[in-house]
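With one protein chain withheld, the remaining protein chains of the complex are depicted in position.
A and B label the chains in the order they appear, each numbered from 1.
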Amino acid sequence: MTDALTDALQPYGDLDFESWVCPAPLRETPSVVMGHGGGGVMSGELVEHLFLPAFGAAAAAELGDSAVLRLGGLRLAFSTDSFVVKPMVFPGGSIGDLAVNGTVNDLAMSGAVPMFLSTAFILQEGTDLGELARIAQDMGAAAAAAGVQLVTGDTKVVDTASGDGVYINTSGIGLIPDGVDINPRRARPGDAVLISGDIGVHGVAVMSCREGLEFGTAVASDTAALHGLVADMIATGADLHVLRDPTRGGVAASLNEIARAAGVGIDLVERQLPIPASVQDACSLLGLDPLQVANEGKLIAFVPPESADQVLATLQAHPLGQGARRIGTCVEEHPGMVVARTALGGTRVVGMPIGEQLPRIC
Amino acid sequence: MKYLDEFSDPDLAQRLLDQIHAATSRRWAMMEVCGGQTHSIIRHGIDQLLPDAVEMIHGPGCPVCVTPLEIIDRALAIAARPEVIFCSFGDMLRVPGSSQDLFAVKSAGGDVRVVYSPLDALKLARQNPDREVVFFGIGFETTAPANAMAVHQAKQLGVSNFSLLVSHVLVPPAMAAIMESPTCRVQAFLAAGHVCSVMGTAEYPPLAAKYRVPIVVTGFEPLDILEGIRRTVIQLEAGRHEMENAYPRAVRAEGNPAAMEMLRDVFEVTDRTWRGIGMIPQSGWRLAPKYRAFDAEQRFDVAGIRTAESALCRSGEVLQGLIKPHECAAFGKQCTPRNPLGATMVSSEGACAAYHTYRRLELVDAT
Partner (left out) sequence: MCLAVPGRVLSTAEVDGTLMGDVDFGGVRKEVCFQYIPDVGIGEYVIVHVGFAIQRLDEHSARETLANFERLGILEQEFGSIPEGVNP
């Protein structure tokens, strides 16, 4: 373990850390930094080197969007997610929409039919009740639209100094149909990599109203529940290998995680990426890579090559998949790495985002 | 975006590449000065598509990379003070000082905020009269007018709780210093287009004549970079060494007179240490005496800081174009964008970060 981690754990002297396996050192900082929440390398390290060693083997087994569990004769998907977005209301939706759709989608990415959600709130003292009511309405409406029930919940309040608005956690349970086995480790060389629509929309919508960065744009968040789209894909009978909704860290983070989990390489074709001009312009202005910008109502699918056309057509026939495209292929070369062919014909590696995406001047 | 997207057209890029290939008959080494140009070259794969005989040496034009360690450490000390709201461009947040970066200071409770424009920092100062707002004023000549305006306005409007931590660096003295180095291999320069948008092109003909190097003012989009390289190769092949403007839509010979007048008012030239390179005389700007009251280094007593660079870091040699990033023993091992030892691995414009982010494929294959 690093000195920083050893120092940080001093007060917990009677716990036994010897069994913790730490293959690579944590960064030399004794405390959490914003980058740990970015969905990139730092988040991954926190999970791998601090949480997993403490939680044991079961937690490490499944690092997909949701856990697949057997209970009686049933296969359940179980997922949890927390939502801390600022601002809480943005073009196209609110934290309430994200809180429901986010967990519904995590379940759907295992092929599950989402059924029940819990929700827990941590509220900062002083939060405007009107705003909270709006968020609750949004959650109710999103749940109804998705056909899921909010069945249990909790509320806590923290004093003004400790909090920053509204934090929402949702956890969800879904039923996985027989014969469906969707898992990041199933990606295989030759698989077609599909995306269901435009990239970078949600992140740009939220950034456009973030303090210090405000800009005017017509871009509205693409938050949506995707389980209907997934059900259509499953109904084709195709053997779907991987599904992933590229939220924090964007398409880049998701593809890198899958490449690493499955031990495959991924080749992307830049010209095929569906990046709308409005997203590209905002990213050009701030110096951001659209592939690292968060998406909400989109999914990435890895399917065997013989099924690619059929699944793509199915996506395009659904209202949430009309902009679907094939963006790349899984390959044997460069396992764990995502490489894009640039529009000019060169190549560049699409890396894992490190921490938070920041606008730049250079 | 109009007047931007057209300059990425792949078919026109291929024509420019064909011209470059046809014109190149021997080995040439040219330096693109600006980190934004380095980023564009690596990001689009231009370096892979040029003739093998044309070598791009990556220059020190990354203000994030060359901000002196002492100033980073001072920034960290100021940002940690409870009364301070420390504002910065996003690029600076992960630059390592002697022992930490601004993110770590934020994590420990410092009020560190990313802004898009220095005027946002001034706005924060007016909105928070009981706090001290400090803006980290780094950059080349391109950014200096914006920083100058913020401090000029602060003075006009009497915003006394605003100050600037200044670390501006100038491009032409750096180019001269590179040419003076005994190990210099640079035969031509692609000059930094947006620096010239502000400063014009007058500083370059004397440099071109003195060091007998072509200097081609170049933009940032793929077609602009290829055109800059094309014109440079033509000059080199013909034995010419002149200043040429290959970015006329954004660069005029006279620059921006209004901006230059403000720069003369707000800043004065000073010696400046470039991180990784060393002291280059008369290569920086600091606040002129009548604006000293807004100088954060004067306002905050941050003496007694001991600075220490990583012993492994060879940023300086990378910045001078003496080695390529992957020739440094720490590259990709102790030093990664995740855990940078030096500034060239932090900024996306830094050559080391660009290589690590975009070029790992070739470097992995080569080992």
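Quick note on the criterion: a residue touches a chain if its C-beta (ideal position, glycine included) is under 8 Å from a C-beta of that chain, and two chains touch if they have at least 3 such contacts.
This is a predicted model, so every value here is computed, not measured.
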Residue among A:Ala282, A:Leu312, A:Ile327 or A:Ala340 that touches the chain left out of view: A:Ala282
Omitted-chain contact residue, chosen from B:Gln48, B:Ser98, B:Gln153 or B:Ser310: B:Gln153
Hidden partner chain, touching residue among B:Ala29, B:Met179 or B:Ala250: B:Ala250
Where the missing chain touches chain A, by residue: 208, 215-218, 277-278, 281-282, 284-285, 287, 360-362
Touch residues of chain B, complete complex, unshown partner: 1-4, 6-7, 9, 12, 15-16, 18-19, 22, 34-36, 61-63, 89, 116-120, 139-140, 142-143, 145-146, 149, 153, 156-157, 192-195, 197-198, 220, 223, 227, 231, 234, 238, 244, 248-252, 255-256, 258-259, 262, 349
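Keep this in mind: only the chains that are shown with their structure count from here on.
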Approximate Å spacing (C-alpha centroids) for the pair chain A, chain B: 34
Chain B-touching residues of chain A, taken from the complex the two chains share: 27, 29, 31-35, 41-42, 212-213, 271, 277, 280-281, 284, 286-287, 334, 337, 339, 342-349, 351, 354-355, 358-362
Parts of chain B lying in touch with chain A, wherever the complex brings them together: 1, 4-5, 8, 10, 13-14, 35-36, 39, 42-49, 62-64, 89-91, 93-94, 100, 103-104, 106-108, 113-116, 120, 139, 143, 222, 337-339, 347-349, 356-361, 364-365
